[in-house]
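To keep things clear, I will list the structure first and then write my remarks on it.
Apart from one protein chain that is not included, each protein chain of the complex appears where it belongs.
Up next is chain A:
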Amino acid sequence: MGNTKETRTFDAIVIGSGISGGWAAKEFTEKGLKTLVLERGRDVQHLKDYPTTNKYPWEFEHRGDITADVKEANPVVSRCYAFREDAMHFFVKDTEHPYVQDKPFDWIRGYQVGGKSLLWARQTQRWSDFDFEGPARDGFAVDWPIRYKDIAPWYSHVEKFAGISGNKDGLPNLPDGEFLPPLELSCVENYFKDFVSKNYKDRNVIYARCAHLTEPQPIHLEQGRGQCQKRNLCQRGCPFGGYFSSNSSTLPWAQRTGNLTMRPHSVVHSIIYDEQKGKATGVRVVDTQSKEMIEYYANVIFVNAAAVNTNIILLNSTSHRFPNGLGNDSGVLGKYFAFHNYRGHISAEYDGFKDSTTDGRTPTSAYLPRFRNVVKQETDFLRGYAAGFSSGRGKNMHTEGFGKTLKENLFNPETTGWYVGSHMMGETIPKESNKLTLDASKKDEWGIPLLHLDIAYDDNDEKMLKDFFEQMTEMYTKAGFTNIKTGDSKQAPGLDIHEMGGVRMGNDPKTSMLNKWNQLHACKNVFVTDGACMTSTSTQNPSLTYMALTARAVDYAVTQLKKNEL
């Protein structure tokens, strides 16, 4: 490949190769567009680049622990539960890309081909109109420019390809999808499920839908993926392709079309805006190895760098026409940033089912969809929370003493009774004051202004946390669980890793950045379909929605390109 302007020109450019960028790449290349994917991190090839995937516990020098030096040098990423010896190579270390926390914000990142799709917990729940209508009903943010019917076919489209295991639960607040068979729930999970539906008319405990191939279909085998083997070592990369990641699914698929050019080590610095043409013509990239700045060109640009980096790229794309960041006529770019409140957790014991246990491992759990304020406002706080619910029996080792007695005890650990636990996933309200800005003078290694994050919980979050404790404690108590313990992790925003907003969708260009097609109101050939586009957060794990929005937006963009409208 030479280095002429021509060889640096494509039909489409996708910034980022994670969950959303992978989908953009797949959809564009399948539709015949020559597509360049720019990825700031290194290449990670499915199977080949999963160095720890087949390791046994004893093969890890520190048995999974992170060393004190690494923790001390990287306090933020060290707080992520999945940052362990087996997967730490897929996380960005704090020192590798500093940012300024005007208020504490744990920014957890994966910079590599595949992004965080290698690391995610694979929970995939659809939104319903109770979620899309939230801002309009409750008077916050702006109205979503779409409703469930707009995205439903696209949920189906991505679910079929990614492979989502689930149960048809028939709940209006958590629509069913295209499901592969569910795995089993445990006896205690089934007990709690029955208990809750008998005792609470609007509450349900269901099998948590997840991106695992419980029964691969031809479309999955064609991707080279096989059945989930219940290893629960997903964060290492799966040798069976049992869960959905860009690396195992969308990217190799895009590669096979012959239309994909993947360029790792390429930090997108900014988007080039052509004042005459009135649209974007390409991007400026800093090659992380040569530190050289190179320009690439295309008719359409998809920004999928994950919510925070997408905001940075747009804020840094200034021009005469857009002095405050690309498409930022409204002044809302970087504002109304939100996340999920994951602070609350609760655990307990259950004295029943002593004659039963589980066998093997499950990659998912049970799930309580949001039950607060669903149909109408009923509490002193807005919106609500979903919760996970999991259970199991543990092994208890008696470790007192030494010598033969101790050894005998180690050989014969005692099986405990059942434990149960839940964690909260609360909706937070996007506010103008929760914002991202760029430093006026300090720059990062690639010449991009340093990011400032100014994000905090509010009173609504505190009230909701309290309600989570009260309601869960009540349900747990009534269900006969004992030794109930609640805990507030007090974790900073960000550690939920569901950061959203800053480039929100809306009907009105005066108060939003993107229209109903995820297209910048003011620069029609630039689309944002990652978490940055989210007008509100609801309570569902968000990535499935990013996938569906991305596929939908690519479909629209390609139609517009054909009509010469971009």
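Basically, contacts are C-beta pairs under 8 Å (C-beta built on N, C-alpha and C of every residue); 3 or more make two chains touch, one makes a residue touch a chain; residues count from 1.
Throughout what follows, contacts and distances are computed from a predicted model.
The protein name that UniProt records for the chain not on display, among "Osmoprotectant transport system permease protein", "Gluconate 2-dehydrogenase subunit 3 family protein", "Nitrite/sulfite reductase" or "ABC transporter ATP-binding protein", is "Gluconate 2-dehydrogenase subunit 3 family protein". Although one chain is not drawn, the whole complex shows that of A:K48, A:R63, A:K510 or A:K562 it is A:R63 that touches it.
Between the chain not shown and the residues A:S197, A:T358 or A:T511, the one that touches is A:T358. Although one chain is not drawn, the whole complex shows that of A:M88, A:L119 or A:L185 it is A:L185 that touches it.
For chain A, the residues touching the chain absent from view are 54, 56-58, 61-63, 65-69, 72-76, 94-95, 98-101, 104, 183-187, 189-190, 229-231, 233, 353-362, 393, 395, 397, 399-404, 406-408, 410-413, 415, 450.
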